[in-house]
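For this view, one protein chain was removed and the others were kept in their places.
Our next item is subunit A:
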Amino acid sequence: MADDEVVDPKKYLEESCNPKCVKPLLEYQACVKRIQGDDSGQKHCTGQYFDYWQCIDKCVSFSWIMAFALHIFFFFLQFDTEMNLDFGIFRLHPSYLQN
């Protein structure tokens, strides 16, 4: 293998999405601070935690969709230049290629 250290793409995307989700992260950290002194065990920050991770998840899945779409787009772009369909009656080929 070329690289010995594998980078988990999901973790990488989650880290790169961090700047987009600063606001829910700050809300979560504010909540953590608020409940620090609590001993009753009833207070928790699940709401803010969920908001933050929902933001990250949305960003990650969007990045993946974009990466997937770009991959498909470039796949077909490369394919197009080699495709010359000849139906016998007419030729269908990329007109920008000068054969």
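Note that a contact is a pair of C-beta atoms (placed from the backbone, for glycine too) under 8 Å apart; a residue touches a chain by one contact, two chains touch by 3 or more; residues count from 1.
Definition applied: contacts and distances are computed from a predicted model.
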Write down which listed name, "Sorting nexin", "Anaphase-promoting complex subunit 5", "Cytochrome c domain-containing protein" or "Aldehyde dehydrogenase (NAD(P)(+)) ald5", is the UniProt protein name of the chain that is not shown. "Cytochrome c domain-containing protein"
Subunit A residues that touch the omitted chain in the full complex: 1, 3, 6-11, 28, 31-32, 35-36, 38, 41, 43-50, 53-54, 57-58, 60-61, 64-65, 68-69
